[in-house]
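Missing here: one protein chain of the complex. Every other protein chain is in place.
As written, the chains take the letters A, B and C, and residue 1 is the first residue of each chain.
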Amino acid sequence: MIEVFHLVPALLIGALAVYTTVARDTFAATVGFIAYGLMLTVAWVQLHGVDVALTESAIGGGLTGLLLVRASAKLRATEAAARAERPRASTRLAAAILAAAVSAGLAIAVLALPDPAPTLAPEVLANMGPTGVGNPITAVLMAFRATDTLLEAIVLLLALVGVWSLAPDRVWGGRPGPRYNADPDGILAFIARVLPPIGIIVGIYIFWVGADDPGGKFQGATIVAAMWLLVLMAGLTDAPPISRRLLRAGLVAGPVAFIAIGFAGVATAGAFLAYPDGWSKPLILVVEFALMPSLALTLGLIMAGAPERAEAASPREAAP
Amino acid sequence: MTADAVTTPGGLLLPLAVLVPFLGMIAGLVLGGRNAQRVAMVTIVAGVAIALGIAQSMLQSGDTLVYVLGGFAPPLGIALRADGLSVVMMVAVAVVIGGIGVYARGDFGTPDGVREARAPLMYWLLLLAVWGSLNLVFTSGDLFTLYVALELLTFAGVPLVCLDGKGETLRSALRYLLFALAGSIFYLLGAVLVYGEWGTLDVALLAQRVQPGPVTWAAAALMTTGLLAKTALFPLHLWLPPAHAGAPPAASAVLSALVVKGSFFIVVRLWFDAMPALPGFAAAQLLAGLGAAAIIVGNVVALRQERLKLLIAYSTLAQIGYLFIMFPLAFDAGTGAFVRGEALAGGMLQAISHATAKAAMFLAAGLIYATLGHDRIADLAGAARRVPLSVLAFALGGVALTGALPSGAYVAKKLLLGAADASGQWWWALVLQAGGLFTTGYVLLVLSHALRASADAPAPRVRVRRSQEAAALALAACSLLLGFADVVLPGDLVKSPLDPGELATLVVTVAAGAAIALALGRRLPALPAGAALAAIGSPIRRATVAVGLLVERLDFALRHWHVAGLSLVVLTLLFAAAMSGAR
Amino acid sequence: MSTLVDLFSYVAIGAGAIFFLAGTVGLLRFPDTLTRLHALTKADNLGLGLVVLGLLPHVAGVLPALKLIAIWLLVLLSGADASQLIARAARRGEPRSRPGP
Partner (left out) sequence: MNAATVFGLLATALVGVGLYGFIVNPQPLRKILAFNVIGSGVFLLFGAIARRGAALGLGGDPVPQALLITGIVVAFSATALAVTVLLRLFDETGSTTLSSGVAPSASEPDPAKARE
């Protein structure tokens, strides 16, 4: 009987994935993908990965979904041209057969996984004590494999640099994204005034609770970034020009603090990104507090996109 | 339990080698404007010093450098390791980045009157990001950290392709990004299966634990194919020619010489360190078979190109194939595993000499384009007179690639041929020789056009900066002088150039190269005995041109998206079958 | 006592499920965007409220209970606003009010 609680969401996720792939219209496929992302969260909860469920719904379903919906709305004009380029039936059949073969091979491999599954859970629990954090995943992210988390922050920063490098030359240094100006006393402006305070509190709560329970800085930063985007889309504020040095300093403050504490670890604890005894928890908190705003800013700016408008854009220009 | 990895003296240089370029990128982004270039120059000096420091401490200790990050040894934590291969590649990358950095001061200096311009700022940031991610690829001992390094490398490489913002380069950049992402997700899928089976992602621990089995075959096949997609080995090369030819010259040099070496290095790390006994003989033959096909298709299509930068891009395609020939030669039939011997040394030396030579060729092509205003091979007449040093740099780079005497490729070819004879695989020896002849072919083709006196003598369009020509020449000289690296390698490989055997080989190579150029070259220069030669050769020429056209059409067909996608999947299945068949 | 609480939960969550079902049937059967929105927001919000109500007695402690209620209020807020925006877009934008998927 217990199997139905796993099989039903699994089949639903599979069906949504198939729909996303075979739907004729790109916009419909994107909407299907967002539903697919949210249903994945259920799967993560059933796999006892609550931290991952948070990340998947915040970043996988939320931000990625917004990105893709906005793009598919903008690319409606290219639908017909794309449909004309559809490969012949024979190619599609070959692709289907080969993809099925890969899936079958993977299924064999999954079923052939060793029964006493190898795990690092004992090592994590054994070494978690000195780190001072209660959530084992945060211990892995911030202590045992802190380098991966540092590299991840650098990946986000590099993705933002890549996004900015795609700006037209004439507006370099300008403001990213179009100038939204919704009706000031409309519904969007209303929710953009009511929701952000709540969202920021929830985001900081999720960030803070991450030390001992599911949560963490990436999930928290995503929620704070989403609130900033909401305010941006309601036209209550305008995106900052990217030439502003303060903005760039804010972007890099997190990674720089992380690297600084890492090199301090060389002197005090004998290894890069090692924490001296007893100082582990406070240092992790300092790093997380430094990373959180930088990540929220970086995620927000990645979502805002490449600069499109000159810096001196007047706040209330006519809606296009 | 196996002994935990422990930090060796001088190990701290490894995290420094990874983080200094990224810190340079961060500082360049915040300071912005002209400071980005100054920060990049300082970072280049620091980075070269660190690479030499690592090499020095490696020679001193004679053993692999290890640095345990965060104080937690694998399998829980991550260790950075630098063995002979990593150190050699890091020094080579540092030198090439230095050369390209000096060249790029000319193309990507911030114009005066502007506080900050997009392309210059972005170029310096992305150059440092490529360097940081490459150092991470060479030193990381953890498969997941290698995945993050691969993504960093792709995120830094793609914007370089479309730095000029034109439509065609944006399309090439998108095609490159999408296919590279497919490659890295295949690699991650393989890494996930490896963790599921062996409970660790650390390369050294995997070497002790891995046994053949269905899960590990699937993982190895997925990871290898994913990495081949990112290295653009034939038939997964749809994105490379337009991307590398379309980018600005200083960016093409970084992409062709360095970025493709990152994923190639991880294939070497996997097949020689993580799971040496797993892939087996059949998979190595398949891998080298793809390499041989890349050599043939790459070179033939290169000979048929109209534009110089596309010719060099297709030459990269062929040279990438050349790099994979070493795998079957390093296979020890006795133990059934890949051993670190002469074949591996030859392969890595070939990779390094290609890096320096290809960078020099792209930089020289950039200078020729800046001077003549175009890079059509047929109209290169008079180039040698107007921009002699650039043509000389191109020539030296080309000669270095063909494996002429003092070049690194010569020593590499000797090592690989020795390994082929030792293992009795004569067919790979043939492929190696053919590769050299083809390379000579297109180098002679380009030089014959460039050295021709042009009928009209238009004034040079732009005075080329001395430093740029010096940088291109220095890199070309580097690849030529690598031959003297044999003092480090075993055996007396480098005979004196006046040795009759060497002279004979040289003459045969040049003659055969000329024949190939005449047969397949798209535009033939007006030779003095043109009419007589044409009368004799035209039936042969018409046949070879037909063959050349056939190969060009095959390449064009393979560079359609869905055909490349299907070959990606077919290759995964083939590698899985080849590896499972080995037992 | 606990059976009474369980019974209450079954009834409440069951009713909630029925409202969700009603909302979905409304989505599939109603002719145009506006009526579908009406069905969805009304039925689903009420359904969620009932499910939350049904879960409240099983929650350990006050804070999780408050969190559940906060979730319901947030869904109410965002659901109402989203449907208003979609309704406005439907009326102003493309006249896709013909029935069928």
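Here is the rule we use: a contact is a pair of C-beta atoms (placed from the backbone, for glycine too) under 8 Å apart; a residue touches a chain by one contact, two chains touch by 3 or more.
Predicted, not measured: the structure shown is a model, and the values here were computed from it.
Taking every chain of the complex into account, the chain not shown here touches A, B.
When you scan B:Arg118, B:His237, B:Arg386 or B:Arg541 for touch with the missing chain, the hit is B:Arg541. Among B:Val42, B:Leu181 or B:Leu451, only B:Leu181 touches the chain left out of the display. By the touch criterion stated above, the residues of subunit A touching the omitted chain are 3, 6-7, 10, 13-14, 17-18, 20-22, 26, 29-30, 33, 36-37, 40, 43-44, 46-52, 55-56, 59-60, 63-64, 67-68, 71-72, 74-75, 77-79, 81-83, 85-87, 91-92, 95-96, 98-100, 102-104, 106-107, 110-111, 113, 117-122, 124-125, 136-137, 139-141, 144-145, 148-149, 152, 155-156, 158-159, 162-163, 166, 216, 218, 302-303, 305-306. Not every partner is drawn; the one left out touches subunit B at residues 76, 144, 147-148, 151, 154-155, 158, 162, 165-168, 170-175, 177-178, 181-182, 185, 188-189, 192-193, 195-196, 199, 242, 304, 522, 524, 526, 530-531, 534-535, 538, 541-542, 545, 549, 552-553, 556, 560-562, 565-566, 569.
The rule is short, and it goes like this: only the chains that are shown with their structure count from here on.
Set side by side, the interfaces A-C and A-B show unequal numbers of C-beta pairs in contact, with more at A-B.
Chain centres here are means of the Cα atoms, and by that rule the chain farthest away from subunit B is C.
Partner subunit C is touched in their complex by these residues of subunit A: 187-188, 190-191, 194-195, 198.
In the complex of the two chains, the subunit B residues touching subunit A come out as 7, 12, 15, 19, 22-23, 25-26, 29-30, 32, 67-72, 75-78, 115-119, 122, 125-126, 129, 132, 136, 144-145, 148-149, 151-152, 155-156, 158-159, 162-163, 165, 170, 189, 193, 196-200, 213-215, 218-219, 562, 565-566, 569-570, 572-573, 576. Taken together, the subunit C residues at the contact with subunit A in this complex read 74, 77-78, 81, 84-85, 88.
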